[in-house]
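Supplied in structure tokens, the structure appears directly below.
All protein chains but one are shown at their positions in the complex.
Every chain is named by a letter (A, B and C) in the order it is written, and numbering of its residues begins at 1.
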Amino acid sequence: MGSIFGKNIRVSIFGESHGAAIGCAIDGFPASMAVDFAALAAFMARRAPGATAGSTPRREADAPEFLSGIANGRTTGTPIAAIIRNSDQHSGDYAAIASTPRPGHADLAQRMRYGDSCDLRGGGHASGRLTAPLCIAGGLALQWLAQRGISIAARIDAIHGHPIAGERDASGLDAAARAEIETARAAGDSVGGTIACEINGVPPGVGSPIFDGLENRIAAAVFGIPAVKGIEFGNGFEAATLLGSENNDAFALDGEKVVTATNRHGGILGGISSGMPITFRVAIKPTPSIAKAQRTVDVSKHEECEIRVPGRHDACIVPRAVPVVEAAAAIAVMDGVVVRCR
Amino acid sequence: MGSIFGKNIRVSIFGESHGAAIGCAIDGFPASMAVDFAALAAFMARRAPGATAGSTPRREADAPEFLSGIANGRTTGTPIAAIIRNSDQHSGDYAAIASTPRPGHADLAQRMRYGDSCDLRGGGHASGRLTAPLCIAGGLALQWLAQRGISIAARIDAIHGHPIAGERDASGLDAAARAEIETARAAGDSVGGTIACEINGVPPGVGSPIFDGLENRIAAAVFGIPAVKGIEFGNGFEAATLLGSENNDAFALDGEKVVTATNRHGGILGGISSGMPITFRVAIKPTPSIAKAQRTVDVSKHEECEIRVPGRHDACIVPRAVPVVEAAAAIAVMDGVVVRCR
Amino acid sequence: MGSIFGKNIRVSIFGESHGAAIGCAIDGFPASMAVDFAALAAFMARRAPGATAGSTPRREADAPEFLSGIANGRTTGTPIAAIIRNSDQHSGDYAAIASTPRPGHADLAQRMRYGDSCDLRGGGHASGRLTAPLCIAGGLALQWLAQRGISIAARIDAIHGHPIAGERDASGLDAAARAEIETARAAGDSVGGTIACEINGVPPGVGSPIFDGLENRIAAAVFGIPAVKGIEFGNGFEAATLLGSENNDAFALDGEKVVTATNRHGGILGGISSGMPITFRVAIKPTPSIAKAQRTVDVSKHEECEIRVPGRHDACIVPRAVPVVEAAAAIAVMDGVVVRCR
Partner (left out) sequence: MGSIFGKNIRVSIFGESHGAAIGCAIDGFPASMAVDFAALAAFMARRAPGATAGSTPRREADAPEFLSGIANGRTTGTPIAAIIRNSDQHSGDYAAIASTPRPGHADLAQRMRYGDSCDLRGGGHASGRLTAPLCIAGGLALQWLAQRGISIAARIDAIHGHPIAGERDASGLDAAARAEIETARAAGDSVGGTIACEINGVPPGVGSPIFDGLENRIAAAVFGIPAVKGIEFGNGFEAATLLGSENNDAFALDGEKVVTATNRHGGILGGISSGMPITFRVAIKPTPSIAKAQRTVDVSKHEECEIRVPGRHDACIVPRAVPVVEAAAAIAVMDGVVVRCR
């Protein structure tokens, strides 16, 4: 199985990096929402290749074509399908992958999973390119949430271990981070980073204990983004270093509302929203595709060899991953909230 | 919704801390497995109250009673149901919870979620006590996995920020960690910690890209454990601080097998097992129930007040959480593997 | 896999006829419903052994014990678990089943499905006894639906091909039907029949086209009742014999409401409720357990032989199946409606 997320809305992602098209089908999206196509395009543009510092020069319009579920600019309530044609592939770049799996990539794992018929060109179904349809679904979810007063905003927390401290450019980077990326690129290498996300406006009482909590759902969605290797809510791993009296957030009154004086819990207690901002942080590993020579195995010859991954790659995908984190979170949160609002 | 996990096996957890019983129903567990009841009891004992340093003196046999799905000592293939009677509750201890939610607990969130009819005694359905039926299901899953050469072992990584470096006792603690816990207990406080888990023997090719990866599944299960605030796979958040050339694991030959020379990826690439050990680390927050005075709100009087959580509480639940992490991981891994083995 | 129904509420059925207990876990049942235990007991009594003409003399209290999800007489919103102990089994009656499968039963099919470890005593998990926990869940669903103005009432339509035309007794039978059953019983035989069900009060607009229609859901639930071999909605198979102009129901006005002048469509169009009464009819095969000699195979000796099914059996289960049809329909309808009401 594979590529469907959600219980109340169902997002089904399909496509391979170098196939005919990538896309999504969204089942259960409520009717009557006016779609802001310009806002969606702007959102998609934030993850598009070439949009940000450090990103691949591969350029595609990546404009979704909607096939169903939207009529006269409004959602109809029936499944929404959207596709993006693949038009700018350089499949030749990937010829070597067939026999020499790229370190850090899912080439070999996919072959073990699917057998020799799988389509590994460009990473196939495990390619970061599949985050484009995730952003279509997430972008629509963000619009639906916004109409209910729920906003989701992610930003880069650190690049290559260095917190973003200076003035941010359009990609969310400061001068030091840009330098980190350029240094890596010049060396045929890559860097990763962390992304912090904050969700405001989720009413208290969303989610359930045990398996259907907001933490379970958001984590399950966010690990759908290739390159994510960790997630923590609230103060996360730091909580494990504190005393209970330091980590507990006192309840307090804010007019009629009960709030917490601090928000170390990250807005979720027992899987359920507390009404405080939901905060989480995500670890993004450095792009595995690098020009530097790496050791791998030629699986057809069954001998070790060297590989230099050709093609056009991001020296740092963190800036492009920011809207993708928002998209994944939006789908997870909408899945929890949509039942309550209908 | 709430408390069902899995696609191929379905674990349904029910019960409240101070209700008649807690338990689980497991749908889809394969037939014909001889159940080792002694091994299950030994596994359950590792999380039982009183079993480990720092744990609550509340003592319950916590022996599961199997109602269905096992006959003549073997699984029948039909749903397995098991319950544990609640027998040793001191509900009086929790009388105050009704109006003064405990900081760090889900009392208020549950009230917002379920309304005034919810059963908050002892934390209700969000209580750590619900990890007992999780361990029933997980214990059975561990036995099923063991027969396929898959083992799961978690251990304490650090307590209150201090890595376990010395000789471990039966609870997995060293002298320094025991001292940390005792100091906290004496002060009416609590400490958290981190747990590392390693899964060996998962064949390559289990899991799928995007939403049905092993990372998504394991994370979704592990966040079902109360007090978990973060999870990272492989080198996790540290990966975000490395260069691609440092973080990528080279492929190499080990006889007939393709392996990775290092295992920073934690055994999962693109959501799919690589054949290397699956490794992850979990952050456990300090027990929120502490004797120290804390600020909260009396929601019936709508005024701020002070609370000292009465009752018998763990000064550190990390040792008892170790088998629970194994249980959650076992359910998630079995859910991914079971399709392939039938 | 097996025994879980529903998307918005999840009913998980467990147990074997001669195991320790049978029961259900219901996930997603809304909080705050006051449970009418007397009404539930009265509903359960309608399917209890011995309750109706033609039924087995096996007598069990069959009173559900609730383990979780109900506190102070109200649903808490967390999973409801209930069990019924098995206390009156005559397992010895079934010794022969192990090697000589009963015609019309699932004995052999279960052995092929689960292997030799399956528990076939009394029919195991495929026993009609499992309709008792179905009635627990269905009985609660009926109460929830009733509070929203939705009622479900089934009645016997025909026994052994003879429509019920005369005055009905407490079992819903007329004199002719009772005679049919007694004749069969005296001959060591059994009879089946049809049940008609009508659901009133479902608002228009519940259900979805294609796979999530009310017809799909109700059929999927009703085929969970052993012995059901067919279902038809509205005029069903008769529709296939009519002209379009005869079968279409004209729309008409009834004050402010749009209704249909006739109801051949059975209240569902395109999978969606039309606001008219939902009507369906179910075929119940004659009880397969009969005293008459039948041909079967001794699978251990691999030779054909004769069997007379011993034990206490219903000569006609149709009267007892009436509340079970209501229960299955209630779960299916509640699953469709519950999202809209929260």
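In this text, a contact is a pair of C-beta atoms (placed from the backbone, for glycine too) under 8 Å apart; a residue touches a chain by one contact, two chains touch by 3 or more.
Please read these numbers as outputs of a predicted model, since none were measured by experiment.
Engineer: Given the contact definition stated above, which residue among C:A221, C:I278 or C:V337 touches the chain not shown here?
Structural biologist: C:A221
Engineer: Touching the hidden chain in the complete assembly: which of A:M44, A:I83 or A:A291 does that?
Structural biologist: The single option touching the absent chain is A:I83.
Engineer: Which listed residue (A:E65, A:D254 or A:E306) would be found touching the missing chain in the intact complex?
Structural biologist: Of all options in A:E65, A:D254 or A:E306, contact with the hidden chain holds for A:E65.
Engineer: For review purposes, identify every residue of chain A that touches the missing chain, sorted by number.
Structural biologist: Chain A touches the chain not shown through residues 1-4, 8, 10, 12-16, 19-23, 25, 27-28, 31-32, 65-69, 71-72, 74-81, 83, 113-119, 124-125.
Engineer: Name, in rising order, the residues on chain B that touch the hidden chain in the full complex.
Structural biologist: 7-8, 78, 208-209, 339-340, 342
Engineer: What residue numbers in chain C mark contact with the hidden partner chain?
Structural biologist: Against the left-out chain, chain C lists 1-5, 7, 11, 13, 101, 103-106, 108-110, 112-114, 123-126, 130, 134, 158, 160-161, 184, 187, 189-194, 203-213, 215-217, 219-221, 223-224, 226, 228-237, 239-253, 258, 260-261, 265-266, 268-275, 283-290, 292, 294-297, 299, 302-304, 339.
The definition used in the following text is that only the chains that are shown with their structure count from here on.
Engineer: I'd like to verify one number: the distance from the centre of chain B to the centre of chain C, where each centre is the average of its C-alpha atoms, in whole angstrom.
Structural biologist: Chain B and chain C have C-alpha centres separated by 38 Å.
Engineer: Suppose each chain is reduced to the average of its Cα coordinates; what separation in Å results between chain A and chain C?
Structural biologist: The computed centroid separation for chain A versus chain C comes out at 45 Å.
Engineer: Using the average of all C-alpha atoms in each chain as its centre, how far is it in Å between chain A and chain B?
Structural biologist: Those two chain centres are 26 Å apart.
Engineer: Where in chain B do residues touch two or more of the other chains?
Structural biologist: 1-4, 13, 113-114, 124-125 - these are the residues of chain B that touch more than one other chain.
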